[in-house]
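Excluded from the complex is one protein chain; the other protein chains are retained at their positions.
Lettered A and B in written order, each chain numbered from 1.
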Amino acid sequence: METQSLPINYLPIIFQMLVAIGFVVTTMFVTHKIGPKRKTKDKLTPFESGIEVVGNARTPASIKYFLVAILFVLFDVEVIFMYPWAVNFKDMGKTGMIEMFIFMATLLAGFIYVIKKKALDWD
Amino acid sequence: MELIDLLIKIALIIVIFVISLVVAMYSTYAERKIAAFFQDRVGPNRAGPWGILQPLADGGKMFLKEEIIPTNATGFLFIVGPSLAILTACIGSAVIPWGQNLEIGGRVIPLQVTDINVGILYIFGVVSLGVYGIMIGGWASNNKYSLLGAIRAASQNISYEISMGLSIIALLMVTGTLSLGEIAKQQHGFWADGYFSWNVFKQPLGFLLFIVCAFAETNRSPFDLPECETELVGGYHTEYSSMKLGFYLFAEYINMFISSAVMATLYFGGYNFPFMDLIHSPNLVAILGVVALFIKIFMFIFFFMWVRWTLPRFRYDQLMDLGWKTLIPLAIANIVLTGIFMTFFK
Partner (left out) sequence: MIKVFFYLMAFITLASALVVAAGKNLVRSLFMFFVTLFGLAGLYVLALADFVAVTQIVIYVGGILVLILFAFMLSGKEALNKVSVQADGFISLKNAPALLLAGLFLVIMFNVVFKAQADNLPWVQAAISNQNIMPVNGTGINHIGVNLMTRYLLPFEVISILLMLALVGAAHLSRKPKEDEV
């Protein structure tokens, strides 16, 4: 393979980030400076469909969302492990395939358990 | 790297940056025109001929509006949120090959900012950063609608990221490389060795999964639950005004542009077009390739809009069920089928 990734190849990415950051910061600053400022107390209260604010917005939310995040991290790790295998798939042939299928089957068993436990049901 | 190469790179980066901003701006115009067409209206037609200056007017208005930071909001993060949203939208374009190498005066100019050999993973990483802008902005607003919208949006994004990663894996098994430049090269022309060379014909199911995930990741209808106005007012950007709101809206259109470009590159041959071997001038091929890529991108953007004005929105439990119980098993089945097919039938 003739493509090679040296640190220098990542330099343009840093440039691109700098360009983007420059754009964002300038725009933010300019709009902050030129926009009108007529602040009133009512204008600065959080929007709540026209009524007085009730309680605090930062209240505990359903654990379901957190479970989704945990499952996401686990599957993310799995997906990352599959990348090096997928890239070499053609060279490794049948053995590699069977090895990966065992890996996937184990995880699939866990996934089926999660679904059977109805952990992902939204009601 | 020589100085002149460096300058060319910087020029290319700035050109691509400006192009993505302009495309995003005119996508808003196109969206309104297309919506108008679908609903039998005329759409914007006052600013300039056919309303062609409308995006400029919109942008100017966003720029000049009063910026409001609610007293209860966490000030610093309130500003960081939209900045991160647009930053992550803007850096994704770095690894996309926009065309073949140009040759001017003996100097080879690659039309790709950088061809790192983990290109797809880079895109995947940038996509996974997309959730930050929404989450930080929604939390910092200190508003019930914003927080709920942000949590919903974040859960949706991370759920569909998994199917996206899995559908890419099946594609990698076919291509055998992570570099986007290499993948675009492999899909040369349109017909090779008795079969279509574009990946969409080798991975039809994978493409379908990918485009569904792309819709969900860009928060486009029918997956636009984070900002569904019937339940959540404006979703995570309820409290935002002036250019900060503009950044959120803009980020959505830039994301749409970038994901269209990624889909065109991964599955629809990128800059390749049929009968490209019949043209002998390499520079002409390169330029026509860029045109071909942009035509594909605009087709995808049109498709995004077509779907938005055709399909109604999902309910939240339907959305989660689709992501976890349909797309992930399908994506795994796609990998298994691809593996078996490639091992035993080739």
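The rule is short, and it goes like this: a contact is a pair of C-beta atoms (placed from the backbone, for glycine too) under 8 Å apart; a residue touches a chain by one contact, two chains touch by 3 or more.
Keep in mind that this is a model prediction, so the values were computed, not measured.
Student: Counting contacts across the entire complex, name the shown chains the missing chain touches.
Tutor: A, B
Student: Check the options B:L178, B:V200, B:M243 or B:A264 and report the residue that touches the missing chain.
Tutor: In the full complex, the listed residue that touches the missing chain is B:L178.
Student: Where does subunit B touch the missing chain, residue by residue?
Tutor: Against the missing chain, subunit B presents residues 74, 77, 80, 116-118, 121-122, 124-125, 127-129, 131-132, 135, 139, 147, 150-151, 154, 158, 161, 178.
Student: What does the interface between subunit A and the hidden chain look like in terms of residue numbers?
Tutor: 1, 3-7, 10, 56, 58-67, 69-74, 76-78, 80-81, 83-85, 87-88, 91-92, 95-96, 99-100, 102-104, 106-107, 109-111, 113-114, 117-119
Throughout what follows, only the chains that are shown with their structure count from here on.
Student: Measuring from the mean C-alpha position of subunit A to the mean C-alpha position of subunit B, what distance in angstrom results?
Tutor: Here the centre of subunit B sits 15 Å away from the centre of subunit A.
Student: So in the complex, the part of subunit B that touches subunit A is made up of which residues?
Tutor: Subunit B reaches subunit A through residues 1, 9-10, 13-14, 17, 62-73, 79, 83, 86-87, 90-91, 93-94, 113-118, 121-122, 128, 139, 141-148, 151, 154-155, 158-159, 161-162, 165-166, 169-170, 172-173, 176-179, 181-182, 233, 238-239, 242-244, 247, 316-317, 320-321, 324-325, 328, 332, 335-336, 339-340, 342-343.
Student: Taking the complex as given, what residues does subunit A use to touch subunit B?
Tutor: 1, 3-5, 8-13, 15-17, 19-21, 23-25, 27-28, 30-32, 34-39, 43-49, 53, 56-59, 61, 65, 68-69, 71-72, 75-76, 79-80, 82-83, 86-90, 93-94, 97, 100-101, 104, 108, 111, 115, 120-123
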